[in-house]
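In what follows, a single structure is set out as structure tokens and then discussed.
A protein chain is absent from this complex, but the other protein chains hold their places.
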Amino acid sequence: MERLLQVENLVTQYKTAEGMFSAVKGISFTVEKGETVCIVGESGSGKSATALSIMGLLPANGKITEGSIRLKDDELVGKTEEQLQQIRGNEISMIFQEPMTALNPVFTIGFQIREPLMIHLNMSKKEATLVSIELLKKVGIPNPKEKIKQFPHELSGGMRQRVMIAIALACEPSLLIADEPTTALDVTIQSQILDLIDDLKEQMGMGVVFVTHDMGVVAEIADRVMVMYAGEVVEMGDVHRIFNHPQHSYTKGLLAAVPNVDDDSKNWLQGVNIHGKSSASS
Amino acid sequence: MSAEVVFNEKNAAPKKKERYIVQTFKRVLKNKLAFIGIIIVSIQIILAIFAPFLTSYGPYEQNLAVTELGIGEEGHILGTDNYGRDMWSRLVYGARISLIVGLSSVALGLIGGLTLGLLAGFYRRIDGFVMRIVDLLFAFPGILLAMLIIAMLGTSLVNVVIAISIWSIPGCARIVRGSVLSIKKQEYILAMKSLGASDIRIMLKHILPNCTAPIIVFATMRMATAILSTSALSFLGLGAQPPTPEWGAMIAAGQDFMWTAPHMSIIPGIAIMLTVFAFNVVGDGLRDALDPNMEIDL
Amino acid sequence: VVGCSDKSSSKSGGTSSGEAASELTYASTSDAAGLSPIDTNDSVSSNVTGQIYETLFTQDPKTLEPEPLLAESYETPDDNTWVIKLREGITFHDGTPFNAEAVKYTFEQIKDPERAAPRASLLAPIESIEAKDEYTVVLKTKEPYGPMLAALSHTNAAIVSPEADKEGDIGKNPVGTGPFVFEEWVEGDHITLKRNEDYWREPAALEKVTFKVVPETSTAISMLETGEVQFIDALPSDQLPRIESIKSAEVQKSEGTRVSYLGFNMEKAPFNELEFRQAVAYGVDQEAYVAQLNGLGTYNESIIGPKVFGYNEEAKNEGYPFDQEKAKEMIKENGYSGQKVTLLAANRDNYMKMAEIVQSQLTEIGLSVEIETMEWATFLDTARKGNYEMTFLGWSNSTADGSELLYPNLHSDNIDSSNYSRYNNEAFDKLVQESRSTVDQEVRKEKLHEANIMAIKDAPWIVMEHGTVTAAYDKSVSGLVVDPTGKWSLYNVSRK
Amino acid sequence: MENHQPLLEVKDLKKYFPIKSGILQRTKANVKAVENVSLKVYEGETLGIVGESGCGKSTFGRTVLGLEKLTNGSILFRGENIEGLSDRKLKGYKKDMQMIFQDPFASLNPRQRIGNALEEAFIIHTDLSKKDREKRVRELLVEVGLEAEHYDRYPHEFSGGQRQRIGIARAIALNPSLIICDEAVSALDVSVQARIIRLLIELQKKYKLTYMFISHDLGVVRHMCNRVLVMYLGTMVELGSSDQIYKNPMHPYTRALLSAIPRPVPGRKKNPIKLEGDLPSASNYPSGCPFHTRCPLAQEHCKLKVPEWREIEEGHFVACHEV
Partner (left out) sequence: MIGLIVRRFLQLILLLLGISFLVFMSMHIAPGDPATIIGGPTASASDLEAIRDNLGLDRPVIVQYADYLGGILQGDFGYSFQTGQSVTDAIITRFPNTIKLATASMIVAIIIGIVTGIISAIKQNSWIDLSSTTFALAGVSIPNFWLGAMLILVFAVNLQWLPVGGLSAPIYTIEGMKELILPAITLGTASAALIARMSRSAMLEVIRSDYIRTAKAKGVKQRSLIWIHALRNAMIPVVTVIGINFGGLLGGTIITEQVFAINGIGRLMIDAIAARDFPIVQGTVLLVAAIFVFVNLIVDVIYAFIDPRITYN
């Protein structure tokens, strides 16, 4: 396997009113070509911060203070905006967590999907339109010909999320960072999307960093799993090992809290204590 | 590696909470330019207040033997005007009126404009009506309005402020309405509606703060126009009458001497510019301070 | 086509291009109100109509003596009859012959109340107009009318083509007998006239004349400098230094008939008290004011100025010269100390300048003076109604006749209209009346002098300055003479 | 439960959005986001709403709350028609009905600190003092698993899941009678999710709260909801108790949905029912049964006739010709 992404000792900090706050505290991991690494972890544990750090798209008050991120042995930390422009959307794509605000409200869906195609693949507008329609079809958007003329606010949450996915997949990147890409999708469409990603992974050798809370999804697509807690990686390993032999108490708690569709047992609800800190800490 | 480490880098004891206003003010002060702006404004206010102690000639003191002196000539720091009056003295005395007129008329205009703009943008039903009133204010010639005010209210300085604020209303109203139209469609406004917030509350607490940026720009730029308009009004006989020093009127008076004694119009012009500069950068600073997303240097 | 190329050549500043040599562009600060001498009254219109129309008599630009123009001669068989012999063989621009009927027609139109001619007063004393024969007109008056010739020289008494006036609007398509023929009027922008090739005298030297509206004097001056215009007049004193510094321009200044004054509202206390008016008069230093005018304007205590008929050297020092000490004393003695007075000033001409200087001077002598500024229309309304205490005004005497100054401005007949000071003095009225109803010019002069002295002593007015008429023109222009009333004719003007 | 007066009753609800085009913005067609939904929600129950993404769940929720003007139909809350209520009464209802928005970030005022945003509810509906309000808000933050110190932060300073919890805190602040949870826990990791759901259940028990629980997480829906409504393309296709739906799904769409649930067991191959055929959309609404274009059971008549809403066992309704 070829190494696609190597993150080493990454520290990402946010400046807040109370001072500097480390959202990511020196994590390291790798992604191979054609591999899917799922990041799971407590809400607020720095998953999105990690993803944004890789993209170089931290908000104004965020900064990578330490560590290195290498894409195919190319150091990304410290690259200029211009250099990153070449890579983003082309080599690495990202699906953002909140699709409502992530789409530009004043441009049509079509415009927003066409764009990376025209930038990176030098397509004409016509070609790009055809490809966008194809993409929308692939992510399960009905009536794509019409949808490309619509604006984000006219779409449902799930549709917007799929548009985001279509944008990210448009140029068939070598690395896809997906930050909770299927939260707003029903399971049928979700499985369609997961298949799509899987296909690209198989065919193109695309590497995937997949942030999700859905353990079912993790089980389905992950090669390896990384469990984050409070800005640190608490556990990392092969998906089977994580599911079958979790080591860290947080991971165990996490697995215990997965609701089971197949029976009525409400055990998953019991593992946590509502008031106070997460059960994992105790 | 346990949950206890969460947030442990934050200072254990959170800083004592400050009033929001104090905090905002501090953020404004952090902005270098805004700080300079505040200093300029303070200096002007001090000059205006202590004018009598800072000038060796009275603002009305004519000396027809030394008219149109240049800067620094014969003991006049900024020269003299066409009646031999000391420009420096007139400038600092003039600050009193110009600052008051500029500030209060812009403030009043804002109140009117904000009200109209918010209502029009928020309530579709009255939008047309309100905006046509705004058009009417726009189209109604300013001079005619001033003449009406003279005829009905007389010629006091308060009426100058009234006239100028009425002139500021329509522009402000349109700018606010434009922003409201797009902000009111945002999801968080819906969220407030679903919470049962009253319209007024939504307008004042949620829409208004989100359109402060254009308002601040408009208001600070308007200061210049307001101060300059006083000259047009004193031309009509409304407001400060000669020989009262007042920047707009000083510029207008300098018009005829632009070729022979340009300092007569340039000096008050620069004074206005400095004032507007100060208010603008303070405005910028304020806008940034009010914007939680503001760029923080790392 | 010709118009276009002309424009570009004059624009590009060429002062000596062949084509431009016979053209002249004059800049005026506002547009003419109309081009009919009967229906207009403003000086801008008169400047234009003066080139198109002619009057029976004209005043010599230097001496202001009336001399015949369209008239050949006149006689006055009695004090109430004027027999005027007209020049023969003249036609209007439209081919209508100029004759006694034309004169009769024009004068009757001026007097027709229906037409409401603004200067109907010029001919008001005339009772009947008779065309005795083709070239003789007889004017009859009720009472002797002294300023008759001056009135007939007035631009607004110019003779118009009856045909043209009956058929169309001479305000838009003027038809006169003058040296220039109307060509085009783009309202608000410019009026062009071209040379009358069939003029009854030698045709004028200039082929084409443009009256261009340039509202800002400083712009007009710039245009003079670049050659876009060749002639401007009524130069503001504040801009004079700049104009004089222009190398390519010539400046002409000469004494004019205009008088500017500080007028009191004689019906308001304390302005109704002679002592108060005197104190103010002593307190005002006109010389200091005139010194600010860059040589435009002279001071003289006489109300009737040196260039106006009725002036007598003796009147020069009959007033109350500047004497600050005396003024202070009078103020104190009469208990006027700290008296609050309002000084109304129209925002126009030099009135603001006068106001600021006089305000300061009167403050020195112990009065508390506040200036109240007004825009012209409001001012006229206010002043006419007598809602003021003291104010500045001026009077441009377009006939340069003292009766025309004293009657409208100070005669009690005109309280509530043009007698803004509301000066009411029977003896004075009588003198003025006599000056009007006497035909003997020497007697008239005497009466006017007496009335003048009386008014100077009574001080309803304090003279501020006697105006100067000015013009600035390109050095290529010659033959331009501005008369003391500010009028000029382009007939004798040429360009090199 | 069924014998009570329903808390909420929706009758024949329709919500169309016009599609406009051109500079003149002429209406070209309508998007039928919600098409003829009628249902009753009883006090204290949790009604799950599941269905395809874009099938009108959010729109339904928003319309019920009066955030969108309905095109047709009526909404009765405690037996009273909400439309045409006076402002004062409406304010009372608003307090009783809350919504957790699907997109938590967009539904927070970017210029308002979280603490103040949450206080808003108390300011509007109670007369607590500033100090009490603040105290309550800090408690609320802790209740949803955030920290009291988060009071002073702005929305953009939170992670996705944290924002979602703020939305939850805002909805429960006033103890309303009905909360419409639109994907309320989708961004939460399972441990926090479990905690939040327990909180919701606890509140329900305490205050007889009613939930309308819109979610794609069929696992959570199963455990959380008494009844489940399955929607497809703006219409109701199946409604029944949680057990009925999960154990005995009748409608082919429901079956397809359930078969596609990913299980948290790595390596296990699921075998979802593949739905072939054209994807219809709300803007070109199919005739007859809206599902016929993809339905494995579809017959000729399905294209022509809209299926009836039938009760096939007690409380279990389905709209399909073929079951």
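The letters A, B, C and D name the chains in turn, as written, and every chain counts its residues from 1.
The definition used in the following text is that contacts are C-beta pairs under 8 Å (C-beta built on N, C-alpha and C of every residue); 3 or more make two chains touch, one makes a residue touch a chain.
Quick caveat, the model's predicted, so the values are computed rather than measured.
S.K.: I'm checking contacts with the chain that's been left out. Which of C:Asp285, C:Glu375 or C:Asp458 qualifies?
M.R.: Here the residue in touch with the unshown chain is C:Glu375.
S.K.: Could you tell which one of B:Ala51, B:Leu69, B:Ala224 or B:Ile267 touches the chain left off the display?
M.R.: B:Ala224
S.K.: Which one, C:Glu167, C:Glu187, C:Glu287 or C:Asp440, makes contact with the chain that was left out?
M.R.: C:Glu187
S.K.: In terms of residues, what is the contact footprint of the unshown chain on chain A?
M.R.: These residues of chain A touch the chain that is not shown: 55, 57, 59-60, 81-82, 85-90, 93-94, 96, 98, 101-107, 112, 115-116, 119-120, 151, 153-154, 164, 167-168.
S.K.: Hey, which chain B residues sit against the chain that's not shown?
M.R.: The list for chain B reads 33, 124, 128-129, 131-132, 135-136, 138-145, 147-148, 150-152, 170-171, 174-175, 177-179, 181-182, 185, 211, 213-214, 216-218, 221, 224-225, 228, 231, 251-252, 255, 258-259, 265, 269, 272-273, 276-277, 280-281, 284, 287-288, 291, 293, 295.
S.K.: Contacts of chain C with the missing chain: which residues?
M.R.: 4, 7-8, 11, 13, 27, 30-34, 39, 41-42, 113, 116, 118, 120-121, 169, 171-172, 186-190, 212-216, 218-220, 222-223, 225-226, 228, 375-378, 380-382, 384, 393, 395, 408-409, 414, 416-418, 420
Note that only the chains that are shown with their structure count from here on.
S.K.: Calculate how many whole Å lie between the centre of chain A and the centre of chain B, each centre taken as the average of the chain's C-alpha atoms.
M.R.: Taking the mean C-alpha position of each chain, the two centres sit 48 Å apart.
S.K.: Between chain A and chain C, what is the gap in Å from one C-alpha centre to the other?
M.R.: 88
S.K.: Would you mind listing the residues of chain B that make contact with two or more other chains?
M.R.: Answer for chain B, listing residues that touch two or more other chains: 7, 10, 14, 187, 293.
S.K.: Would you pull the chain B residues touching chain D in the complex into a rising list?
M.R.: Per the touch definition, chain B meets chain D at residues 7, 10, 14, 17, 186-188, 190-198, 201, 205-206, 209-210, 290-293.
S.K.: Which chain D residues qualify as touching chain B in the complex?
M.R.: 62, 65-67, 90-91, 93-95, 97-99, 101, 103, 106-113, 120-121, 123-125, 147, 149, 152, 154, 156, 170
S.K.: Which residues of chain D touch chain A in their complex?
M.R.: Listed in rising order, the residues of chain D that touch chain A are 17, 19, 21, 31, 50-59, 102-106, 142-143, 145, 149, 152-153, 156-162, 164-165, 183, 186-195, 197-199, 201-202, 216-220, 222-223, 243, 246, 256-258, 260-268, 270, 272, 275, 278-281, 283-284.
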